[in-house]
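Structure, as structure tokens:
Showing just some of the chains, left in place.
First chain written, first letter: the chains are A and B, and each begins at residue 1.
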Amino acid sequence: MTDLETYRAKAAAWCESMVPTFGKAARKGLAVEEDLALGRRYQKAKFDAGYAGINWPTDLGGQGLGHLEKITFEGEEMKHGFPNVYFGISLGMPVPVLMQFGSDREFVKERVLKALQGEEIWCQLFSEPSGGTDLAGLRTRAETDGNGWKINGQKVWTSWAQYSDYGVIVVRTDPTVAKHKGLTYFWVDMKAPGVTVRPIKLAGGDSHVNEVFFDDVKISDDHRMSPVGGGFAVALATLMIERYVATDSAGFGPHLDLFVDLAKEVRLNGRPAIEDGRIRQQIARNYAMRAGLDSINRRARLMMQAGMTPGPEGSLNKLVAVRSRQKLSELALDLQGTDAFAFDEHASLKDDWASSWINAPTGRIAGGSDETLLNTIAERILGLPQDHRPDKGIPFNQIPA
Amino acid sequence: MSILYDEGQHAIATESRRALEGRVSKDDLLPLLQTSGRYHENFWTTAKEQGWTALALPEAFGGLALGLVELGLIAHQAGRSLSGAPFLTSSFGAAKAIELYGNDTQKARWLPGLASGETIGAVAFAAGPDPLPARPGVALKAGKLGGRAVGVSGGLFADVAVVFADEGGTSVLAIADLAGVARDAIDSFDNSRCIADLTFADTPAETLVTGEAARTAALHILALQAVVTAHEQTGGAEALMETARDYALTRKAFGQPIGAFQSIKHRIAELYGLVELARANAIHAAAREEQDDFIIAAAAARLSATEAYDTAARDCVQIHGGIGVTWEIGLHLHIRRSRTLALEQGSSFFWEDVLVDRLAGGAA
């Protein structure tokens, strides 16, 4: 066995051992708050076993291993449905950015350790009501206030803000310059006076995203994580990290095997559905698409292993996989006919077709809509021109609302 | 569309739209999702008051003796404003089965109530994936029904059901009073449809049609309902297309309305095409009710309408971005309804097969 295979075997064994305490069965029927509490205990267990911050520096509580060990562990972990969803964004984007750009290193170390152990959660305050795809168009502002700053405005779509202790935030500090030049990046205490979090209920019924209101929220200048006016670059760095978050060729929906199983069970036009060309075509096409994404992902891993930078084709996963998951889930409901009506709001996206279907629109929009992803591919990879943007280069406060 | 609506028909469209827009709103509909066993009573009261329940039934039994074209107009408007109960279609289907295949006693017993809307009808043909099973899950024996009909829309409140059942190996279309029948409410993603599993146990039932004719009759009833539903789906798709357009005109990104971006405007233009094709096929099918090619026309209408509503639901949300997936904005009411209607009268797979069997002269 290679070192990595040994590592995988050990990780698999540990994950197995956690199933009785933290697995799907243990979580069944828990209210969100109870599940979160269980999640914090799971995160602590991960930390104690050396599976938290796998590729983070040891002086900040990490394990000092590589990206490959991290995704190897995650590959094993995702098989069991542990309650780790509350920490995905926290440890995925804001905390790494804090590690990179936080100025007070003692403070940083303390926060990172608490986040790794599930004691504290961080959120990321980027999107605003006025512009989902247009990050640089944000309106939340910070004005100087003595030696510090005073924040006013509103963020939206902030995942897990209701359980967060801290957040990273991009705000406008200068409305008189072009829109992407007047932004600055801070961290904020989510429990500070003037911060109000209001959960947003989503189409599928859950409420993991929030509106966050800032009403004269005062912060000192040591909360600043970018030069004044230099926040856009740090925000982009955060988004780049987002790209490397685990991919899933099933589009975060059920595995194709489950569709094959369904097609074997159900009859269509008097024969098993698996014999029907329409179903066969969907299975074959989805298999080919997912196999392609898997090969791209495997190649990216091999490249990282060889010390190379993976190609831009990794960006296809989200676009292609989630969009096709939506249609496949619809088809699975069609196959079930009137049996499909029975619906469990708390069923898992990964093994329930109705749940996968009703949450698919959220998946397609979160982390970049299809249109945004296509623009990115066209412009960044293929060198095609940017769309017309009438607000380009115009001082922010002169752009018509 | 191979007919032009006349003045009376235009008036039906205008009047029903006015009535529904005033009385059904997403604020009423959203709470219905979170509980099973409730429907939008104001919608159903409106349907009864306006005579929509009587519309396509014979005058002799309290009906207005209009037809599928007129009922389609109502269904279109109900689709636009998201009707709060499934009975417009299910009661119509049950009533037509009784009108076409029942005897005078049966008609006299059930049709007046169905026409006034006081009696609610259901149609229980499907067995899970199969809208018209070769071997139905409910059996008729010595005038009594036994077995389970799964996922019957409106079944929770229906007084009478037309049931596709098995009678000693042949098919039978039967009618049953649901007074004593056990119903289990299904918690569905679209709860105002009042979907229930019906468990028949020594339930008295009367035969309407038996043998191969029962299958033909059941398909005819299903097709009638499918045409009503196609209008409802087209209405829903049309409303979503308009919502998407309105949003694209007002929402701005990068300094211009998002409707100026071709990815958005072309997507909405494609929806326009799907809606117009669905509309044309739905109206055509409604006008062919009495003709030889009715099943073909109904199948085409059903397929176009399902494609239009499914696509509009997907795309309208996508055009809205984040706001589109919030509970409060209510677009998910259409997402849910589009899927319910896609399943209720048989999936696209079923209607594709029905259509091709006829186009190809019965092959397969």
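The criterion applied here is as follows: contacts are C-beta pairs under 8 Å (C-beta built on N, C-alpha and C of every residue); 3 or more make two chains touch, one makes a residue touch a chain.
Note that the structure is predicted; figures quoted are calculated from it, not measured.
Per chain label, the copy numbers in the complete structure file are A x2, B x2.
Here is the rule we use: only the chains that are shown with their structure count from here on.
Those residues of subunit A that touch subunit B in the complex are listed here as 127, 129, 131-134, 137, 156-157, 200-205, 266-270, 273, 276, 278, 326, 330, 333-344, 354, 357-358, 361-362, 364-366, 369-371, 374, 387-392, 394, 399-401. By the touch rule above, subunit B contacts subunit A in their complex via residues 126-131, 134, 150-152, 186-190, 193, 195, 252-256, 260-261, 263-264, 310, 314, 317-318, 321-328, 331-332, 335-336, 339-340, 342-344, 346-350, 352-353, 364.
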